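All protein chains of the complex are present and in place, except for one that has been dropped.
Right after this comes subunit A.
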């Protein structure tokens, strides 16, 4: 099947009610070989390309339509082999393996626990699933109902009813469940003190129930005692950890704030470290620059690492002028260095603008040259055209003459050369005169075609 036929086939095959097999939850891990390389799902309606690579039908369709070079130059998404044909027949084995993968029912959020092979999921949802969401039978109602809740008389299950006990509006389909389990007006008993309370008040009650087991208020500081709330008051009076509580709190707060400052200081320290390192490296450079002319035999400058002490020592050894006051000298040196760097930057920017200008000039020159070249080529082409025209003129004349000429002449020419008979320009009238020309013409045509 050709690609365009394949593209046309896909249109209109999707409709409502069909389960989206790509959205399903696959229970087990499936083999990578069963996976479409495009959507990474087990193949859905697989098709095959000429190179034997298999894709889902929809995926391949999508791939062809989004392919950058257009459908005519489509290449296989996996191996890039140019391809023009799609085959709909893939080994049945492959389809069977994909359809055998167990999937969860798409209505599992509604309560369906079924796990069926993928090939059967459509029929499960259509016929057997009790949790499938159906349109409400009442035409005015927009809600959906689970299939099992659908009443046989076709009554709308979404009408609101007032619960007689708690005064809330409940949909008919939920009414039974509400009355049995959920209604807040139902009574229940506290598990600790056996008092009967309203269901909605139970939580409050448990928080205050004197019988409930409760840990000591100082449990976060390590008090292991748990006892009934009624007795806990007496314990808390005497618990030493509770009296210590505020002190612990204060200590915690102090620790927090100290951690905060430490972090701040660490950051500052890092910044200062960086600054120090850069200053050190510039000092090292400067001392080397001074030492080079002053004492060449100082081997230390070239080999030792740039530790702080050696650095200072070197600057004092190699630079006798600055040894009295190294810090002021260093500052002035840094300032001068800064100045020189600034000059260098200025020079560099000059150089860059210079380069820019030169580059644009060069481009312009090149352009001019190319334009000239093109003009030359144009002229050459024109002259060739003229020559061709001139060469064609006699032939045109001949053609006209041949048309005007009589039948006998064309008959002789047909007898003279069968190869010429095929050309439209017509046979040559006077074979003796123009024979070489004709031969060369046929030869040329032959090479062209």
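The rule is short, and it goes like this: a residue touches a chain if its C-beta (ideal position, glycine included) is under 8 Å from a C-beta of that chain, and two chains touch if they have at least 3 such contacts; residues count from 1.
Note that contacts and distances are computed from a predicted model.
Visitor: Which protein name, taken from UniProt, belongs to the chain you can't see among "E2 ubiquitin-conjugating enzyme", "RNA polymerase II transcription factor B subunit 2", "Serine palmitoyltransferase 1" or "Mitochondrial import inner membrane translocase subunit"?
Guide: "E2 ubiquitin-conjugating enzyme"
Visitor: Which residue from A:41, A:86 or A:101 sits in contact with the chain not drawn here?
Guide: Answering carefully, the residue with contact to the hidden chain is A:41.
Visitor: Can you say which of A:22, A:84 or A:120 touches the chain missing from this structure?
Guide: Per the contact definition at the top, the residue touching the missing chain is A:22.
Visitor: For the chain left off this view, which of A:28, A:66 or A:89 is in contact with it?
Guide: With A:28, A:66 or A:89 as choices, the missing chain is touched by A:66.
Visitor: Quickly run down the residues of subunit A that touch the omitted chain.
Guide: 22-23, 37-41, 58-59, 62-63, 66-67, 77-78, 80
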